[in-house]
Every structure is written in C-alpha cells, then in structure tokens.
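Have a look at the structure below before the remarks.
All protein chains but one are shown in place.
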Amino acid sequence: MTQPPRFMPVVLWIPSFEGMTRRLLNSLDRQADKQPSNGILPVWVKITALMQNFAVLMLNCPDQKGIVAVVTEFISRNGGNILSLEQHVDPQANEFFMRVQWDLTDFVIPKEKISDYFGTLIGARLHMRWQLYFANERLRMALFVSKPAHCLYDILGRWHAGEWKIDIPFIVSNHLDHQEVAQRFGIPFHHFSMNAENRQDQEQKQIALLQQHHIDFVVLARYMMIIGRPFVEAFSGRIINIHHAFLPAFIGAKPYHRAYERGVKLVGATAHYVTEALDEGPIIEQDVVRVSHRDSVEELTRRGGDVEKLVLSRAIRRHIERKTLVFQNRVMVFE
Amino acid sequence: MTQPPRFMPVVLWIPSFEGMTRRLLNSLDRQADKQPSNGILPVWVKITALMQNFAVLMLNCPDQKGIVAVVTEFISRNGGNILSLEQHVDPQANEFFMRVQWDLTDFVIPKEKISDYFGTLIGARLHMRWQLYFANERLRMALFVSKPAHCLYDILGRWHAGEWKIDIPFIVSNHLDHQEVAQRFGIPFHHFSMNAENRQDQEQKQIALLQQHHIDFVVLARYMMIIGRPFVEAFSGRIINIHHAFLPAFIGAKPYHRAYERGVKLVGATAHYVTEALDEGPIIEQDVVRVSHRDSVEELTRRGGDVEKLVLSRAIRRHIERKTLVFQNRVMVFE
Amino acid sequence: MTQPPRFMPVVLWIPSFEGMTRRLLNSLDRQADKQPSNGILPVWVKITALMQNFAVLMLNCPDQKGIVAVVTEFISRNGGNILSLEQHVDPQANEFFMRVQWDLTDFVIPKEKISDYFGTLIGARLHMRWQLYFANERLRMALFVSKPAHCLYDILGRWHAGEWKIDIPFIVSNHLDHQEVAQRFGIPFHHFSMNAENRQDQEQKQIALLQQHHIDFVVLARYMMIIGRPFVEAFSGRIINIHHAFLPAFIGAKPYHRAYERGVKLVGATAHYVTEALDEGPIIEQDVVRVSHRDSVEELTRRGGDVEKLVLSRAIRRHIERKTLVFQNRVMVFE
Partner (left out) sequence: MTQPPRFMPVVLWIPSFEGMTRRLLNSLDRQADKQPSNGILPVWVKITALMQNFAVLMLNCPDQKGIVAVVTEFISRNGGNILSLEQHVDPQANEFFMRVQWDLTDFVIPKEKISDYFGTLIGARLHMRWQLYFANERLRMALFVSKPAHCLYDILGRWHAGEWKIDIPFIVSNHLDHQEVAQRFGIPFHHFSMNAENRQDQEQKQIALLQQHHIDFVVLARYMMIIGRPFVEAFSGRIINIHHAFLPAFIGAKPYHRAYERGVKLVGATAHYVTEALDEGPIIEQDVVRVSHRDSVEELTRRGGDVEKLVLSRAIRRHIERKTLVFQNRVMVFE
C-alpha cells in the first residue's frame, strides 16, 4: 500500500468573498472528514484554482421575454457552472436586472474575451448595460475621515482581522487627530488642510493621489467635508458616504440635534453613494436604534454612532462583493 | 372550627392598567396557592378596593433641589404607599418631570381634595403644572377611520378581547365602507360625508357629537382628512394620529410612493398627537420594517401597514395608561 | 370616430398573490392614466386572462451543472415568459433548490400537461422532486384556536379586509369562548371538547371534517392541544403552528413564565410546520421584541402576543404565496 503524501497542516486564510467560496469550503470540509490521512496539499491546490475562476456578471436592460434563458444558456453551453443567480424586474421602469455568478474552471471562453463575446452575442442585441467582475480581484479602498473615529476604528478592525478582501493604501483626513491611529495600523496618512480658498486645489491633489494609487473606491467614514463636482465625477458610483440620520429625514448638518428637538423615538444612519446633490445619492443600507426622551443629544450621538459603523460596514461589504447595482437613484442590493 | 365562607368561583376581568395591578395580582396568586379552600370573596373584595385606590400624578416644573423628596414625603407622610416613580430632567430647558403612582388605601386626604392640597402645599410654591388621575377611571375613545382598515381591525380586536380598559361609544368615517364592520362589533357608526363646502359645518357637528358623548380622546386610525383648528383646540393633546411614514421623513401625502422613489431600505410609521401644523405634532411612538428594491409600492404599503397598526396600538396604550406627558413638542413616555 | 365602449366603473378585488400581479397592475395603472376615457372593460378582461395564466414551479434535486439553464430553456422555448426566478444551493447537502414563475399566456403546453412534460423531459432525468402551482388557485384554510384570541382576531381582520386570497370554511376550537367571534365574521364554528379519553376519536372527526371540506392547510392560531400522529400525517407540511417563544429556547409549556425567570431581554415567537416532535418542526418565521426587568409575566405575554400574531400572519402569507419549501427540517423561504 502506498502512503499518501504527508504535509504539515496549513492554516489557510480563505476570504469570505463569495457565497461561492462558502460552498466550496463546505464541500472541502466534507472531503477532509472522509480522507483525514490524505494530507492537505490537494485541498490547497483546488482552492487556489477555484478562487481564481469565478465570474460575476451584473446587467440591466429593457424587460422582454426570455432574457434569463438566453443568458444562462450562454454560460451553460460554454461550460460554465452557474453558482448563483438573482433577477429582478422594475415594473414602473420596465427594466430587467440580473446578477449571475459562475465557475470558470471549464468555461471555454478565455477570461479576457468574455466581455467581448457576451457583448456581441447578447448584450448589444438586447440593449444591455453590463459589468463583468472576476473573483480574484482585490479592491483598493481609500479611507477619508475627519474627527469622529468610531467608523474608522470599525473599518480598520475588520480589515486587520481579514474580514474583507481589500487593500487600504492610505487614509486621508482634513485633521491630524487620527494620524497616530493610522500609524498603529501601519497605514500611510495624508493630511489635507482644507479651507474656502484652497479647497479646489486640495481636491485636485486628492484626485491625483487616488488615481496614482489606482484606488477602486472611496469610503467617507464620517468625513465632514462636501465633495466637489470634479471629485464626484472622477469616482462616480464609487464613493460611499455614511450620513448620521435616517435619510431623507434630517438632510444636512447636525442631524442628532434636530432629531432631539423633533423628539423622534428612533435615530438612524444611511450609507449611500455620493452624487452631486448633498445627501440625495442612492441608498445602499439603513438602520435605526431606539431612543427615548431620556436621551440627550450626546446620547443620541453615541447610540447613533453604533448604527453608523454597522451600516457603513454592511454597505462596504456589499460593494466589495459586487452586489450593488445603481439604477435611477435606487440601489439594487442582491443577496 | 369555623368554615370559611364559600362562593361560586368567579372569573375576574382584571384590566392590565397599571404595573401596580400586576403587583397585586401576583401577590394574590401566591395567596390563592396557599389558601385554596378559602373561597373567592376576600380576593374579590381586596381587588375591588385596591383597584379604586390608585392615584397617578404627573407633573413638571423648573428644575431645582429637593423636588423628589418634597413630593414623596407629601405622599408618604399622608399614608400613601408609592408604587412606582419615574423622574426626568430636560437639561436644555432646565425642566423637571415626574410621574408617581401610589396606593390610596390608607391615604388620609380624600380623593376629591388631593389636587387642592397638593396645589396649595407644593404645586403653586414650585410653579408646577400637574395632572392627577385615578386608576378606576375608564376612558371613552372615539375612533375615526377612512378607507384603509388594518388599524381599525387591530383596535377593535384588542378592544373586543379586553386588552384595553376603554369604551368605544362610536366610530366616525367620511366613507361608508366600514359601516358593516362597526355593526359586526356592535358599535354605532356615524357617517360624515366631507367636501370643501361642508367641511367646517361637518366638523362642528363632529365636535358636538364628541362632547355630547363625553369623549376623552380621539384616535385617527388612518383617517385621511385634515383636522381643522377648532377641532384640534377642543381636544388639544387628546387626538392621536398615525402617519404612514417615519416622520419627519415623507411629511404629507403618498409617503410610500415617495419612499419607493427614494429607494429607502426601511419604511416606518409614527403615532403623534395632532397639532395644527400637519404631521408636526409631538411624537409618541415610531417603528420601522426592512424593505428592499424587490418591494413595489403596494408591498411597501402592506409591510408598512403592519407597522402602522402596531405603532398606533402602542401609542393608544401609553395614552390610556397615563404615561405620556407633552412638553415643548416632545413626548415623555414613562415606563 | 367610433365611441369606445362605456361601462360603470368597477372596483376590482385584485389579490396581491404574486409579485407578478403587482407588475401587471403597475402596467395597467399606467395604461389607465393614458386612456381615462376608455372605460374599464378592457382592463378587466386583461387582468382576468393574466390572473389565470401564471405558473409556479418549486423543485429540488442533487446539485449539478446546468440545471438553471435547462429549466429556463424549457420554459422559454415553449413560449413562457419568466417573471421571477430564485435558486439556492445547500452546500452541505449538495442539494439544488429553485422557484420559478412564468406567464402562461403564450405557453404552448396545456396547463394539465405541464407536469407530465416537465417530468418526462427534465424532472426524472435530474432526479427532481417538484411541485407545480397555478396562480388562480384559491386555498382553503382551517383555523384552530383555543383561548388566547389575538392571533384569531388578526387573521380574521386580514381575511375580511381581503389581504389574503383564501377561504376560511370554518373555525375549530376545544372551547366555546370564540363562538361569538366566529358568528360576527359569519364563519361556521365547530366545537370539539377534548379530554384524555375522547381525544383520538375527536381528532378522527376533525380529520374527516377537514377532508370533507377539501381543506388545503391548517393554521393553529394558539391552539393549545398537541396534534396526534394521524392528523400530522394526513396534513404533512400543511399545518402551521405559532409557538410563543423564540425556538429552540423555551420548548414546551409556559414559555413566558420561564423567560421571566431566566431574565431574558427579548421575547419572541416562532411559526413552524407541525411535525410529530413537539416544537421541533421546520421554522418558517421568527421575530422578537425587547423586554426588561420591569416587565411582569403578564407584560411579557402581552408584548409577545403582538409578535406572535405578526409572525404567524407572515408565515401564512408565505405559505399562501407558495414561497416555502421544506428540506431536512429547514424551510427555504423564497423572496
């Protein structure tokens, strides 16, 4: 009897990037149970291969008969195995939306040509707008923050614990308060002092910095400056802000003060993509927490802060997982 | 050995009006366990006595030292047993608030003179505004409704099941749709057709009807007419409305349509006292429910409807229990 | 110019049975806006036609490549228009699940032959278990209740307001308390007094009654009797119960008493399909509400009651909409 190859046990860092991944890990777990003497190498190889072989296609087009069948047949006929599929129709706009994810292992079309083939065979004919992603892409996120630090700490904690598959090349702030925190986490810190005179210039420098570092998306983690038009346009649909109120209630400044004065019984937070109209961008996620007449403005701020960091982190996760699709100022958030 | 008096077992309808009541019932339960052969009469007598002997005092005044001690001493020195006490200070307004409830069984001041004594000895001196209630008062509620029926059904179900200690002398509507429902529950139904010409006259008749039946408070259970100034003034602080949105978001008409267009991820409802400014009255209770891009306006309306009826019923309960105190457009809701 | 046909305006009762229906209604609404002078008849005809032309297919089978494509192609190639589709893979069981809904208007396979064709062409080959429903089927629900009435009132209110597309041929109870309520709503009431001796006989009579009236599913709306094995088997997967606790916490009797003693900070409710093992059946829906040390057992019961009725009604809705699929004691609840 030949001995199976033996290796040191290896702890694998497996990003929970995809529902897909979980599916694979689960099957691996079962396999491991059955073949405990089999060493760890084959598992490792298989995961590596699979991790680099998922595709995500998000599309929308005018609704008509047979779209699901046409797209799934395209994938299936070319050797792709559909891992998850979600579709939606907006009846008022008569628009069809779909997110489909498939395993590329046996897919006969090379990755770099999928978009071309899909466009020629299906996309153009059905007047589709589509985006294609691959699972092994690691997004680069820039973090903007002013003085309140709770969202910053939550994001850094999750990032440091490996909860998200992203890089954070730097932190930007209009204050120096959190320079030390950035240093503790080993992340470069860029300070841009902002005032009425230098704002446009400083923003131009920020845009240049983001582009130079190939930043994929920007998170405003309680960054208290309004983003100018050129910045918004340069990163359209890729800037996530957290507003400390349940929008559209309390648009603008000092929402907790106004919530206190209005005597509301819940305070909330809203994560949204930034557009030119302040606090009007498409909403990704919202949540609330109960308050009472006993709670001062300071207490509303503290309770709201817990909601803000949760809501922002959920929105970031959805964005990283390529599960958000914006249409007419509304965000489809796929499961 | 003398035989204890024996009576037929009696099922008592005990309103859950007060935390106090629960306390008594619990002690009675324990007593009943110990003396099962003792008949039911002593219990009945004791409950009756106690039920008619609670007082609730709600007050507010400029904050200063020693208010709690002065009030509790007044109650205690005169033989009252404090059953619950809650106080609150609004630091911005520098105003003190208090709700105290005590057992009148051994209280030496007669019920009808308590307010007079309290005012002379304490209230006037400390510039208090106060309200005194007694536990055996049964409130009379008028129910206004238009077409949506979910709040109406919820209220009638709770009332019919004895959940609230109130009378509903009649239902008012500007439509005839729910006349049959009123009949099924044996409640008189008054129809007031309303249009631009007759509105003021009709409201005068409504006010007269309410006053003639000694109505204590009015519930607008999705009543889609704006209440005029004379009506609001006649029942100031005694009209509860349910707005089908999380105020101050979506003030005014068609909130679910606007929530859909804004792409919010939660819809809510707000119960508030009616003031002249539409949807601006002091908020008693709010809650929300999660929705997604998959939900049409119709589905938002349905999910929101479940929240509306819950929120309105919670607000009614708080009002009946004398746990709401309005100050500067904010509602203190005592526990 | 010929005048379009004119009819009296007709109020249509349109069940909100399907996301599909909403989609159609929305398009109809828009059409109506454009042609207000056109009378109501064409709309009516169109709705009737469409309402009878939806099919829902729910299936599960061992997971493998290409299932989605095969099923959607079957529908699409035969003239069906897919209205919604949701799929799921249980990686631990390696099982594939799918719910797909399509418009039958131009579908070339007759309704009565769809199941046969699907089985021959796809189902048998892929080892599927499947269920096929049509949108115009109106389910018949039997309502069982004991003494607590809040769920009963909530269900009758929703049914009476037309929220659900069901018939309630009768109410069954082991007590006489709610006979009058049944009469108020015009529903026959069957009383079965139950004790240790007659229980098996009475249950046989209940089963006969249910079968005689062609009951599709049974709702135990706080029915405090344990259902025997023959009953469960006769209506397997078609009996919904509401348990007044957040299962699996507080299985069995007096959950609110035990929740009080344990000092929990939330109480909840669980709607589940009934199986032979008490309180162990597959869970359809759960929710909770916050409580505190101030709340007595009575107050926990009251707050929990609000959650019970909401949770049960949500579960009933999901069942009526054919959105629940049981597999290995877990319920898939499709969106």
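When the chains are written out, they are named A, B and C in that same order, and each has its own residue count from 1.
By our rule, contacts are C-beta pairs under 8 Å (C-beta built on N, C-alpha and C of every residue); 3 or more make two chains touch, one makes a residue touch a chain.
Fair warning: this is a prediction, and the values are worked out from it, not measured in the lab.
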Visible contact partners (per top-of-document touch definition) of the missing chain: A, B, C
Given A:103, A:154 or A:216, the one touching the chain that is not displayed: A:154
Chain A, residues in touch with the chain not shown (by the definition above): 16, 19, 22-23, 25-26, 149-150, 153-154, 156-158, 160-161, 163, 181, 184-185, 292, 294, 296, 298-299, 302, 306, 310, 313, 335
Touch residues of chain B, complete complex, unshown partner: 22-24, 26-27, 30, 65-70, 72-73, 75-77, 81-87, 89, 91-92, 94, 290, 335
Chain C residues that touch the omitted chain in the full complex: 88, 90-91, 246-250, 261-266, 268, 282-288, 292-294, 296, 329-333
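Note that only the chains that are shown with their structure count from here on.
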Taking each chain's C-alpha mean as its centre, the one farthest from chain B: A
Copies chain B and chain A - interface residue numbers shared by over half, same or different: same
Chain occupying the most central position, where position means C-alpha average: C
Whole-Å gap between the CA centroids of chain B and chain C: 35
Residues of chain C engaged with two or more neighbouring chains: 22-23, 26, 335
